[in-house]
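Apart from one protein chain that is not included, each protein chain of the complex appears where it belongs.
Read from first to last, the chains carry the letters A, B and C; within each, the first residue is number 1.
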Amino acid sequence: MVIVMEHNATSEQVEHVVDKLVEKGFDVHRSTGVDYTVLGAVGAKIVSTRDFAAMSGVREAHRISEPYKLASRAFHPEGSRVRIGDVEFGGDEVVIMAGPCTIESEAQCEEVAAGVAEAGARVMRGGAFKPRTSPYSFQGHGEKGLRIIRKAADRHGLLVISEVMESAQIPLAHDYIDIIQIGTRNMQNYNLLRDIGKSGIPALLKRGMSATITDLLLASEYIMAEGNHNVLLCERGIRTFENLTRNTLDLSAVPVVKQISHLPIIVDPSHAVAIRNRVAPLSQAAVAVGADGLLIEVHQDPENALCDGAQSLYVSQFSELMDSMRRIAQAVGKNIAEPTLA
Amino acid sequence: MVIVMEHNATSEQVEHVVDKLVEKGFDVHRSTGVDYTVLGAVGAKIVSTRDFAAMSGVREAHRISEPYKLASRAFHPEGSRVRIGDVEFGGDEVVIMAGPCTIESEAQCEEVAAGVAEAGARVMRGGAFKPRTSPYSFQGHGEKGLRIIRKAADRHGLLVISEVMESAQIPLAHDYIDIIQIGTRNMQNYNLLRDIGKSGIPALLKRGMSATITDLLLASEYIMAEGNHNVLLCERGIRTFENLTRNTLDLSAVPVVKQISHLPIIVDPSHAVAIRNRVAPLSQAAVAVGADGLLIEVHQDPENALCDGAQSLYVSQFSELMDSMRRIAQAVGKNIAEPTLA
Amino acid sequence: MVIVMEHNATSEQVEHVVDKLVEKGFDVHRSTGVDYTVLGAVGAKIVSTRDFAAMSGVREAHRISEPYKLASRAFHPEGSRVRIGDVEFGGDEVVIMAGPCTIESEAQCEEVAAGVAEAGARVMRGGAFKPRTSPYSFQGHGEKGLRIIRKAADRHGLLVISEVMESAQIPLAHDYIDIIQIGTRNMQNYNLLRDIGKSGIPALLKRGMSATITDLLLASEYIMAEGNHNVLLCERGIRTFENLTRNTLDLSAVPVVKQISHLPIIVDPSHAVAIRNRVAPLSQAAVAVGADGLLIEVHQDPENALCDGAQSLYVSQFSELMDSMRRIAQAVGKNIAEPTLA
Partner (left out) sequence: MVIVMEHNATSEQVEHVVDKLVEKGFDVHRSTGVDYTVLGAVGAKIVSTRDFAAMSGVREAHRISEPYKLASRAFHPEGSRVRIGDVEFGGDEVVIMAGPCTIESEAQCEEVAAGVAEAGARVMRGGAFKPRTSPYSFQGHGEKGLRIIRKAADRHGLLVISEVMESAQIPLAHDYIDIIQIGTRNMQNYNLLRDIGKSGIPALLKRGMSATITDLLLASEYIMAEGNHNVLLCERGIRTFENLTRNTLDLSAVPVVKQISHLPIIVDPSHAVAIRNRVAPLSQAAVAVGADGLLIEVHQDPENALCDGAQSLYVSQFSELMDSMRRIAQAVGKNIAEPTLA
């Protein structure tokens, strides 16, 4: 931490801050300039800069190390690879996850699973528990839905990713899910994060609508602190003043995360752009910017989808998009992860 | 809902949209202009405007009624009064809730309770379960903390407000808490909202950091839909680009909520401004803008607080602030709710 | 400036940064910790932290002094008072400025001037040059308008504040205007700022829609650097994701500016809330939070106003608001500036 004292801070005030720092276990280095005295506090502990910023005579306090540890690239410089089944995230292959917003029926899941597997997806997405902004919207089929998606995915060699909304649903995840999705609204539901950490099940953690990248890494720390290091981060759009898109997809987050964290970073373009014909260009951009995977909504009959039909691709559109993503991946020295032959 | 067709939409496209609207139970009125055809859909059902916006030939779809019902002032024009013990929110009295960020010890709680009761607060705040951005921060004393705050509050004739982070903690709320606080990060934790709705315990629902006012009202609907209408809304700052404050306190939310909802609206200035000497001016402003209550952090020894010391008022500062808030309340034709004599 | 080196920075990289700092005129203090080496650079010069952040081996660079000087409270601790005619901003009196969005006619200006003067305003506002988002909106009456407002204001003992949009209009300001208003969209129009600085005419500088408070102070520095220290800052709402208000009025900016700058800070509630019945509560809040003045839109016939009628108060509403603001000012130990008797 670096503490800048006020222009007119008294020496008593400076001493008081130094004492407090030493008490907290820091080594303190003092620099006295014409205008300001600066204290450099070096130590292992994470403390609140605001508590120091509020002390009398203090002008500003800056953190000089990240507030997270396990998620930091500083201590795991080469980048993590997260292997789930025969799929690996974080290497030279871009993993495509696709499927409907919500699991509606066996016929639907079979049709989508067949379509996306044929096109080259490795993981099937589909929601059984749906967090909806309105209590009057459809809330998902629960366990019955999970059973359906599991069967459809198995028939086509796909892994399953699905959202878990509360700790009580984690046992179901053990039975049916390969990757637990933690939704935007639950990014800071700390009890849930801890319990998923304890479960050991791989997790995809979506960035909160108003979470900074630092917040996202701190949230991932809750999972990893319980010993579960199979964490995928996911950029899905942040809230801004722009209103022609639902959220603003922050693709800069991909190179930033690559630089400061070792965890794989996935992009979900569907929720941010919210309108079908914008999903393909943003998916292409996500591959070009270096994402380790994508999460894309695909539906066999979007006009009659129970939820998010407007942003779901037709199966045929998804198949075309896979082709253009393959070309782009190659253009940047990577590959789309392809199904292994049986 | 109002649907605007594209300039060059075909009559087949228009018919297709009309059919879909009728199928969903709407009466449809069509207006044909030089440039655009506009469809007005009138009906009771809440549907996704985006699903219509994505149909071919459609240019835009606007909702014309609010997406919430029970929270709307349209159907409860005179404003709700929420009575808890002998305290009433939503009338001509402004209710002050005060106390430490976190419950630390019996001695602390007693000292703060005595101080804030003496100054005129009616409700004591204090956290036993703390949602912390970092897993390495102090996470609260749990049930032991609740027992401490309950006793201290009772000794001084105060009600207790405290945060509940997951459904499993609700039974404890029945034992120790008068008002459940639902934190910013849980505003869209729908399972928790529903379970608090079922509990019947009065709830203060904090606006999410990036939640619009409409989102806040939709979230309150989850609680009320279970039959619990004792809901207090709480403005506590939203996330913006400004970085000299932690969050931007949106005081405009107070008159806006008063206009569109019947629920009382509380202001928490402490978390947004984050620095002690800014709490008093913003508290004064909250009374002047018409808030039904305030939630203020007060600590007997802020420099050594376990959390949020930087933004906690000294007891003596709080007492002075109470006086200026009394004068402002009178200036706008209201009163600060005062303790009733035993 | 404080520079934190990467965990694995080489000693050559550290030396290279030190050399660069010394070359730029800084004294450098080095602190070596277990994880990080930290360099404290103390000196008078303002340099770009980003240039250092991009050097190899550097992890972060933080500025430790403000990037502005003349606007800083550090070097003018007691707060500036800006006297214009017989009105003083920055003391114990809150100055109310009121009038129509745009100058429409002699009859209109006379009626509004009479009404707001009678109610107790000291300055009349009214636009002759209008920056409109759309080129198809009314753009103002120009010099003719200025002549009209000057006469109406003089008849009622009011000063005149009006917007200037380009340097070529400054000579007109000399003839007709007491306070030049610099609009939100021109906050970073540096040529205009400099020319207004050279003119010596007092200026009210509106915060840009997406300007941080630091940006606002930097912009004021352009005016003051030319020798014109008669600068009033103005908070008028910032852009956020909330869409039930046009902008989010950031009242926290008032205590923040008071703390870091010596310049008076004015609040314009009308443009942010955009709807008439929200102007009064926010005006009251602005007085309670400590604003040095307010800028309020008032119109004699808002339903037929040429612009911004929706947010303009009726003269009678303004008069009532003046009364409640008087009571609030007294509640916080201040007064509304009242007209001096002739």
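Points worth noting:
Keep in mind that, in the parts below, a residue touches a chain if its C-beta (ideal position, glycine included) is under 8 Å from a C-beta of that chain, and two chains touch if they have at least 3 such contacts.
These figures come from a predicted structure and were not determined experimentally.
Looking at the complex as a whole, the chain kept out of the display touches A, B, C. Checked against the full complex, the candidates C:262, C:276 or C:326 give a single residue touching the omitted chain, namely C:276.
If you put the hidden chain back, the residue from C:2, C:196 or C:209 that touches it is C:209. Remark: the omitted chain is touched by one listed residue; of C:13, C:188 or C:319 this is C:188. Annotation for chain A: contacts to the undisplayed chain at residues 210, 212-214, 238, 240-245, 248-256, 259-260, 272-273, 277-278, 281-282, 284-290, 324, 327-328, 330-332. Residue-level contact of chain C with the missing chain is found at 46, 48, 50-51, 53-55, 67-68, 131-137, 165-167, 185-186, 188-192, 194, 208-210, 215, 218, 221-222, 225, 238-239, 246, 274-276, 302-303, 305, 307-311. If you put the missing chain back, the residues of chain B touching it would be 2, 4, 6-8, 27, 29, 31-36, 38, 40, 42-44, 60, 62, 64-65, 74-75, 77, 239-241, 243.
By definition in this document, only the chains that are shown with their structure count from here on.
With centres defined by CA atoms alone, the chain at the far end from chain B is C.
Separating the CA-averaged centres of chain B and chain C is a span of 31 Å.
Note: centroid distance chain A to chain C, computed from Cα atoms, is 39 Å. Shown for chain C are the residues in touch with two or more other chains, namely 240-241, 243.
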